[in-house]
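One protein chain is absent from this view; the other protein chains keep their places.
Moving on to chain A:
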Amino acid sequence: MITLKNVNKSFASLKVLNDISVNFEAGKTNLIIGQSGSGKTVLLKSIIGLHEIDSGKIFYSDRDFTAMNLKSRKNIRQEMGMVFQGGALFDSMSVEENVLFPLDMFSKMSDTEKMDRVNFCLNRVNIKNSNHLYPTEISGGMQKRVAIARAIALNPKYLFCDEPNSGLDPVTAIVIDNLIQEITKEFNMTTIINTHDMNSVMEIGEKILFISKGFKAWEGTKEEIFDTDNQALNDFVFASDLYQKIKKVNR
């Protein structure tokens, strides 16, 4: 579980996060949603420590991340996996080397065990016969799946995904969403996904945090989203005709 208590973050005079408090639960896909510029990427990057917060607390299973020194943070980071928006695969490494990299750096496995783990992770995300291809030689969907394989290589407790299905076609996007949800259940991870894709929200939104103008505007599940009176959330989620019709049907 990851807990945020009164998190605030500013850049110069611009306050981006205002007093955010929330629990992200283990074994669930927790979604952070909001419009572009609402602060959701800053929130995600603050949770993982890429941005230092101004005030507040962030707990990883009761461990105070904000009070940790660099060494402790480094240790806890080995319990994290992250899937970046663009995949962030290392260009100079093949698919296999990308997944092998965290194992090479941080595990004490033998070479055979490492390769077994690499093949397990690649199989788990349905990547076959592409071990020696480079990131530029595979499709966007495959890059995302390799990024997921790399993120789970060290068997992390916490998985973070920044808009994992951006730039993907709807079918591949659903495949990626379902894959993340399956992996979350399978390994009982605390998964936080940053998205503004409404298909993802309806597909895998077991817990949803809605951020609006840097404030926590709403918190609930994908089922509860249909009954909310929160105007900002309604404007965001049911912006299209299609979703308005879906809302009417659900009500």
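Everything that follows uses one rule, which is that a residue touches a chain if its C-beta (ideal position, glycine included) is under 8 Å from a C-beta of that chain, and two chains touch if they have at least 3 such contacts; residues count from 1.
Basically, contacts and distances are computed from a predicted model.
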* **Listed names "Succinate dehydrogenase iron-sulfur protein", "Catalase-related peroxidase", "Sarcosine oxidase subunit alpha" or "ABC transporter permease", with the criterion being the UniProt name of the chain not displayed** => "ABC transporter permease"
* To do: Identify the residue among A:K74, A:K185 or A:K245 that touches the chain left out of the display.
  => A:K74
* **Contacts of chain A with the absent chain, listed as residue ranges** => 48, 50, 73-75, 77-78, 80, 82, 84-86, 88-91, 101-102, 104-106, 160
